[in-house]
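Of the protein chains in this complex, all but one are displayed in their positions.
After this line comes chain A, so read on.
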Amino acid sequence: MLTKRIIACLDVTAGRVVKGVQFLDLVDAGDPAELAARHAAAGADEIVLLDITATHEGRGTLLETVRRTAQRLFIPFTVGGGIRTADDAAQVFDAGADKVSINSAAIARPELIGEIGRSFGAQAVVVAIDARRTVDGAEVFINGGRKPAGRALLDWAREAEDRGAGEILLTSMDADGTRAGFDCELTALVSQAVQIPVIASGGAGTAEHFAEVFLVGKADAALAASIFHFGIADARTLKEVIAQRGIPMRLPC
């Protein structure tokens, strides 16, 4: 049976892993390659590395980080942040990534989804969407959550699928960093609106939160950062608890 995936996310800036609360207040959490290897050994199903500042000057540092991290991984590895062209994507794949995650650049120029997909396959393109609830739905934000994109969430998710995205990584900005649980309602809306897999992100704090986002949120995968970095839960312990709720998990791992 296809299992639900637990994805460990590393937010990276200038070659170091950092973690913030609701996209602000960054604290240092360690070396990316080291942490990625530790998460993989502990049973994470995938690793995502997001370059959260993604400055032009930082590209070299990022590629070197990707290379070092990929070297140590035998599980799928996604890289995002600052990928604006098919050529940027090619460099990241060349450094050892299996998938790229694109966000603001896909909103700015949706053709990018198909361009990367044609060269590297749809499975290699993850469209990341940062969303915040509004009175009558949810709105998409870009530039690291700083700027409204002027797009409704479901509308953009469907377009991303139509343009050939392989997966959607949905971050609830309201829930992000709170460790108070995923936004299951929002996740379920997107998961039911598209046929491609949806990765839920933002708000993970306990194993129960993951179980809820799989059962209620209909997520195919769930991503978390801080709960792993600070040793609150390792992936294996987390997965054992989730599996007890009858959710298929990759165990032993």
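By definition in this document, contacts are C-beta pairs under 8 Å (C-beta built on N, C-alpha and C of every residue); 3 or more make two chains touch, one makes a residue touch a chain; residues count from 1.
The definition used in the following text is that contacts and distances are computed from a predicted model.
Peer 1: Would you mind picking the UniProt name of the chain not drawn here, from "Paraquat-inducible protein A", "Imidazole glycerol phosphate synthase subunit HisH", "CbtB-domain containing protein" or "Branched-chain amino acid transport system permease protein"?
Peer 2: Missing chain, UniProt protein name: "Imidazole glycerol phosphate synthase subunit HisH".
Peer 1: Out of A:36, A:54, A:124 or A:238, which touches the unshown chain?
Peer 2: A:124
Peer 1: Which listed residue, A:75, A:200, A:227 or A:242, touches the chain dropped from view?
Peer 2: In the complete complex, the chain left out is touched by residue A:75.
Peer 1: Among A:98, A:130 or A:183, which residue is in touch with the absent chain?
Peer 2: Residue touching the absent chain, from the options given: A:98.
Peer 1: May I ask you to list the residues on chain A that touch the chain which is not drawn?
Peer 2: 1-5, 40, 45, 70-71, 74-76, 93-96, 98, 118-124, 166-167, 195-197, 220-221, 250, 253
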